[in-house]
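The complex appears here without one of its protein chains, the remainder shown in place.
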Amino acid sequence: MTLKIGVIGTGAIGREHIRRITNNLSGGRITAVTDVNQEAAKAVVEQFGLDAVVYPDDRTLIASEQVDAILVTSWGPAHQASVMAGIEAAKYVFCEKPLATTAEGCRSIVDAEIKFGRRLVQVGFMRRYDNGYIQLKEAIDSNYIGEPLMIRCAHRNPSVDEGYTTDMAITDTLIHEIDVLHWLINDDYSSVQVTYPKKTRHASSHLRDPQLVTLETAKGIVISAEIFVNCKYGYDIQCEVIGEEGIVKLPEVASITYRKEAKLGVHLLMDWKQRFLDAYDRELQDFIDSIRKHGQPQGPTSWDGYIAAVTADACVKAQESGHRETIVFGEKPELYRDYEVSFHRV
Amino acid sequence: MTLKIGVIGTGAIGREHIRRITNNLSGGRITAVTDVNQEAAKAVVEQFGLDAVVYPDDRTLIASEQVDAILVTSWGPAHQASVMAGIEAAKYVFCEKPLATTAEGCRSIVDAEIKFGRRLVQVGFMRRYDNGYIQLKEAIDSNYIGEPLMIRCAHRNPSVDEGYTTDMAITDTLIHEIDVLHWLINDDYSSVQVTYPKKTRHASSHLRDPQLVTLETAKGIVISAEIFVNCKYGYDIQCEVIGEEGIVKLPEVASITYRKEAKLGVHLLMDWKQRFLDAYDRELQDFIDSIRKHGQPQGPTSWDGYIAAVTADACVKAQESGHRETIVFGEKPELYRDYEVSFHRV
Amino acid sequence: MTLKIGVIGTGAIGREHIRRITNNLSGGRITAVTDVNQEAAKAVVEQFGLDAVVYPDDRTLIASEQVDAILVTSWGPAHQASVMAGIEAAKYVFCEKPLATTAEGCRSIVDAEIKFGRRLVQVGFMRRYDNGYIQLKEAIDSNYIGEPLMIRCAHRNPSVDEGYTTDMAITDTLIHEIDVLHWLINDDYSSVQVTYPKKTRHASSHLRDPQLVTLETAKGIVISAEIFVNCKYGYDIQCEVIGEEGIVKLPEVASITYRKEAKLGVHLLMDWKQRFLDAYDRELQDFIDSIRKHGQPQGPTSWDGYIAAVTADACVKAQESGHRETIVFGEKPELYRDYEVSFHRV
Partner (left out) sequence: MTLKIGVIGTGAIGREHIRRITNNLSGGRITAVTDVNQEAAKAVVEQFGLDAVVYPDDRTLIASEQVDAILVTSWGPAHQASVMAGIEAAKYVFCEKPLATTAEGCRSIVDAEIKFGRRLVQVGFMRRYDNGYIQLKEAIDSNYIGEPLMIRCAHRNPSVDEGYTTDMAITDTLIHEIDVLHWLINDDYSSVQVTYPKKTRHASSHLRDPQLVTLETAKGIVISAEIFVNCKYGYDIQCEVIGEEGIVKLPEVASITYRKEAKLGVHLLMDWKQRFLDAYDRELQDFIDSIRKHGQPQGPTSWDGYIAAVTADACVKAQESGHRETIVFGEKPELYRDYEVSFHRV
């Protein structure tokens, strides 16, 4: 049975997911859309030739019998209300990050889901669906490198625009590492410290760039994460896990090797949107498949959204204080225990 | 509008394509199946929960109004008759290799399609849809390496079973290079010579392994292709194009790098089925999409199937003679000119 | 004119340098040796067929007219006295690390050399002579990556013996990074902090391993240095310099690539002694050549030895305190300014 999906927010990311579900994936169909800009919503229906109703707002869309699941792709501050409404209506929810703009907001979603008694919500942390991270996860879980002791990673963009602020290095950029790394090592963050290296001349006057974030976990694993959003040379995601018996590292993006003009090498991506295309496809296909097969999503949970929010808050506090800040989550609720997405390598 | 697809032959490859279309891809639906083993066909319908009719034979399936396109995934000797029947019925045809077991058979399909006046047939040469080959193609077409002068490639399997014969190194193994390389350099083969290096002790008594095949093209490009089907260490596809200004080479399969036990490296595939998974998805999605958008497939043509058959015949002749054998195709028919699959890099 | 060299200390490293000067290098000759174990000294003369006098102690050796330069390769606590005596006698001195066991000791050598008025001393920091580091230096100096902002490096050994203590991670291991990195970026350290990740089960009970050392420089460059001396998998020196315009990284040790048993890779060194063989040759050849051509050595100076000692002290203090510790050197004396070893890439 095809999953009927309503999309709340038809901006860039919303349209991208509509294209994906309509043209690339199997088992889902866009049946409803809404946007604060109703004309934009209508245009999208036309653009993709959708057999979909345009609703005036998220509430009426969520209430529709033609909607089994909602995609929340509106702007961040609107996420929480749509997700809460979705849970109340017992609809499945795929919510782009952030789940809510505050840790409290995330926690209230977690509580609502717990009250409902079953998972409905998946958060759009797509890196867990990236083939490279999946291979790292498999290597760690199979004890290939023994106990993980350290992670060294980097998140680099060629450049950001003037509006990008120092805290966005956490909330917009590092947020992906925050999610994927605790999943990778199956551990909780316990503290964080931020160091500012010499600033690049390519950063705007108000922005600290690069930054070095040192996270520690409950088991004592130390994560050294570099954020460098004006690195000039490319969009580059690095991750190396150092264990007791060996090391595993993300592959470079597969690209033809050239020998030309006294150089041997590969071309790097400049555009972040190219980096996780397959992962975006796979996260949505998994959302659709899991609901169709198991009656609930199995991807990143509301609790993961809450963890990301709490950790990001501590990171921003550490940016400002210069000191080590502790991170406390409270106990993981029963509903979210023993979740483990198990992929098989492609 | 969803493309209604009938599958002729529900063996391993047939089932794989059914799974793909049903679970991974968009825009196509399996509506009909048949197999010489009717029980097998019925089992497949059940296995995948298909809403599909089981037909007693290819003719009745092809005749069905519930069938827009057929997938020919029966055993090789049966392909030609199904494809011809499909063309006569003006149905779209996706035919696994070989298009026909003889060059004459391929030619008669070409002639039937020309008579019909429009492309209906796509041959299952999936490598053209592999991201690595697409990047090579883009590099060549954009003149990144200047005029291609040589290609050095290798097709290596860990092992083959006892039934694998010397000529199968051409018809089952090199056949993929035969197709993808002339597409890559947009040129026609003109001659071939086969050399036998020292035989590996891992080959069966009747098998020459490895083999070195030297193909020349109309423009004078020389292709040195190694076939080594008992190489032991992995399934490994190499391709390097040497041009006037530089060289481009297929990437290794993306895999996490490890440092362990005094070694730095990556794991290689042992199973050929893992190597082109994405390409299989993309060839079928392209078949479906092209028909839905343009009313005809844009992948490898009947003429490409004919070229593969003629070239393979000459290669087998060269295996036996030890001499350089010429390859002659006749002029490329109007219908197949100016075809160029244009992909955009993922 | 051949440089006449006297060796003080004929242990492992002393014999290695004697072998090097006698069999591999040009322009120097071992004319004198001494060791607290006189029999050992005599045995070395015999072993290498040297035309050399065995002296009873360092003072008599230094006083000999047959000695232009001394190699101080005794145990660490004896270095300072031999070096001071060498300076007093106006002999050239090549001293293995440490120059002295205390910062004060190093400073007194610096002062003695300043008083003498010309460089006599070279400290055995061989990494500056490694082809990889030289390439990094050239890239930085030529502004290839713009201003350096961060360095990420690692010093990993497969294992250490029971006697290796936590502070030796600084004084025996990181000491090489301490020297080579400030030379690389032409900057002074200003502070250091040490973090202890989860301890590997392979470390002895009293040893913290791995360790993460974060050094900052006067210009604000942040160096994140991992020390991991029971990493099991190999002897591995990593160094990556992240600049405003790009990144440069040490090459892996050149080794043949293999494809075997489902793996593609290279073998790593397990023995640290193999890693910098060429650099050892080059540092001594440069010592000999510089004296012969310019009348003074041009390699790492007494001041560099002093910097290493002060920095190591601060690192050890930071190991114990857990806090950021400041590093203060005082002004660089006139004698040591504008020194820049300029190598040309091999």
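By written order: A, B and C. Residues from 1 in each chain.
The rule is simple: contacts are C-beta pairs under 8 Å (C-beta built on N, C-alpha and C of every residue); 3 or more make two chains touch, one makes a residue touch a chain.
The structure displayed is predicted, hence computed values, not measured ones.
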* Structure fact -> The one of B:Asp51, B:Glu88, B:Asp141 or B:Glu245 in touch with the missing chain is B:Glu245
* Asked: Just one of A:Val53, A:Ala81, A:Met168 or A:Leu268 touches the chain that is missing; which is it?
  -> A:Leu268
* To do: Based on the whole complex, identify which of C:Asn37, C:Ser255 or C:Gln296 touches the chain you can't see.
  => C:Ser255
* Just name the one of B:Lys42, B:Arg152 or B:Arg292 that touches the chain not displayed here. => B:Arg152
* Structure fact -> Note that chain A touches the chain not displayed via residues 232-234, 236, 252, 259-270
* Structure fact -> On chain C, the omitted chain is touched by residues 22-27, 131-132, 135-136, 139, 144-145, 245-261, 266, 274, 277-278, 285, 289, 345-346
* Where the unshown chain meets chain B, residue by residue -> 146-150, 152, 195-202, 210, 212, 214, 216, 219-222, 224, 226, 228, 231-233, 242, 244-247
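Basically, only the chains that are shown with their structure count from here on.
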* To do: Can you figure out the chain closest to the middle, judged by Cα centres?
  => A
* Taking each chain's centre as the mean of its CA atoms, how far is chain A from chain B in angstrom? -> 37
* For chain B and chain C, let me know how many angstrom lie between their CA-based centres, rounded off. => 58
* Asked: Just curious, how far off is chain C from chain A if you go by their C-alpha centres, in Å?
  -> 45
* Please set out, as single numbers or ranges, the residues of chain B touching at least two other chains. => 252, 259-261, 266
